[in-house]
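Missing here is one protein chain; the remaining ones are kept as they sit in the complex.
Our next item is chain A:
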């Protein structure tokens, strides 16, 4: 009775979609992939062609051509020819790699036997085949970027959000050195969707001091979609999407693995991360992987003093078992993330009087006497996140591809305050349990059209203990979408539509009354439903140049915290009052981009966007503070206004002379409250990061892929602060310039490689504060930090 009938039907959507699919797929005999009945399905097709150098049209002899879906590979012969026989009709991704060239992937729809020539571009950035990831044909008009290879390796040991900072347009919102959240084009929190291994991460994302509970070591690549992407990824994806993808399970017999060791100066952090994976010889389709990470760090040090109580520890584990056949398969994945994060002692203040006392000190009280330790004392956070995912898929030559993903997540967040018996009981405990399902059917291409339809549901249930700042709630969301792409020659057009329905039931006690009588339990409920849409176009001019235009939208229902939070939010020393009358936010994102790629000397990417958000939810400071027995607190009320986020991201790399490349990334964002014509608070300042990389390549016989780089990050002072309302407590900190350096090589002991890297941040030990760090009121940022890392790939498949 809690869930309206209509909703029950919506929850059933994926199941219905499944029935539809099964009905479609019925004629398909349930056979193994090896014996394909050719007559009915026309599986006797041939795909062949030449692999050529894009610039001089020379055949690339020995290039590897892989059909990803079929896991079948061919090698180009002495004339550059390759061929595959006995292929069924369908869409295939053909991946081509050749040493010294960028690995590229081409998507073909095969309806008859075809001849396709594959052209490769010289690898302009490095001559390492492992470095460059990505296909030059963008799959969508909207800006998206991939973090992998060396950039990801250099970020190993950092938090998820910190690792993403090397992407133009992505910054972080920090709470000291240990807690950071990704910010995309000025938006963060509930407006950024995180897809962890195909499942949307459901935790307490609304909190500015709640970091994503994902182990970055799980990922072999991270993909960031910038801007609203509601159609494919569902409600909430107003600011962007971060996709964390592990590599596919192994398909060759034997056991392999890797060991990563890291150590750093400053907070004397140690990290050990190991992975073992294998394939069962007697049952070839069955593969498995186990992975784990341990991290521990002590107090961070600013230029002149240790930051009291900033130690942390983290333990992560994940395991995967997969059964992979050509026509069907299943995968079960489980991951556990557990962390304990110390919070700067100074930042835990009572009333606004205490806060002002702290702000007026130029460094934390007693900072000079703080000694280094790994101990974590109160205040601290203890967070555990479980994820269980199952994925099933069916490939049918007649119907296309069907995929079903179910995710179960449990997030337990305990926040310990400074007070009295706090060692035993947390000041606040939140437990969120989420079930997510998604069913997607990627249909067989029809003419120039390809696309997919799908349905998804999210069920979440939140309970609290010790503090009722956030109410208990149950939320159900169900949605369905369709996306179609039309491609002919150099033009690609895409369009999509999605409908989502959300039901929210809140259970909350009214504030206590003066006469001490019990308070009443109220049970307000909400329903929201809305459409998201997307249209985009891309034109490949040729000569390494692509133009893209896109208009995307997404919406977000107000969260339980925005509707009903009431009380002191300790992390912001504010008395927050929810607003039960909030309406959903609706974002319309327009973007134009130019992409100049795969050139020998110069590659660049420029995107300009305008993200217009209707009914943007923000907290507005009230003129009268909230008086309590602990003093006065700034009072914030959740409000709505139309807002716009405009900006540009530019990244390029330019080869100056042989082996020396200039790599540059810059971003600018301007955010306005359109209702009162004022700036919005807490928007990242303009920044540019430039570095010179010297590719020493192979030094002697033992050192390979050696490189050095030196660069500097300049972050301007945020001068665009709100003046009419919602003013900040203190002025924005000054601009700063940080020098960073990286170096890496691969050492060979016979056949055993050993990857070694050093990353130095804030090399000159500059004292600075960042506008988007909540600790900026209290203490300087971390000083010089040098990270050492060793990565040892292990192969037990002795041959």
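One rule holds in what follows: a contact is a pair of C-beta atoms (placed from the backbone, for glycine too) under 8 Å apart; a residue touches a chain by one contact, two chains touch by 3 or more; residues count from 1.
The working rule: contacts and distances are computed from a predicted model.
Student: So which of "Paraquat-inducible protein A", "Type 1 periplasmic binding fold superfamily protein", "Amine dehydrogenase" or "Branched-chain amino acid ABC transporter permease" is the UniProt name of the chain that got left out?
Tutor: According to UniProt, the chain not displayed is called "Type 1 periplasmic binding fold superfamily protein".
Student: Given that one chain is not shown, which residue among A:463, A:527, A:644 or A:765 touches it?
Tutor: A:463
Student: Quick one: say which of A:96, A:394, A:634 or A:760 touches the chain that got left out.
Tutor: A:394
Student: Looking at the full complex, which residue from A:259, A:418 or A:549 touches the chain that isn't shown here?
Tutor: A:418
Student: Using the document's definition of touch, tell me which of A:86, A:251, A:304 or A:353 contacts the absent chain.
Tutor: A:353
Student: May I ask which residue of A:98, A:217, A:337 or A:404 touches the chain that does not appear here?
Tutor: Answer from the full complex: A:404 touches the omitted chain.
Student: For chain A, which residues touch the unseen chain?
Tutor: 2-3, 8, 11-12, 14-15, 18, 22, 25, 30-32, 328, 330, 348-351, 353-354, 357, 365-366, 390, 392, 394, 404, 406, 418-421, 425, 435, 437, 439, 457, 459, 461, 463-468, 471-472, 474, 476, 505, 507-509, 511-516, 518-519, 521, 566-568, 575, 577, 626-631
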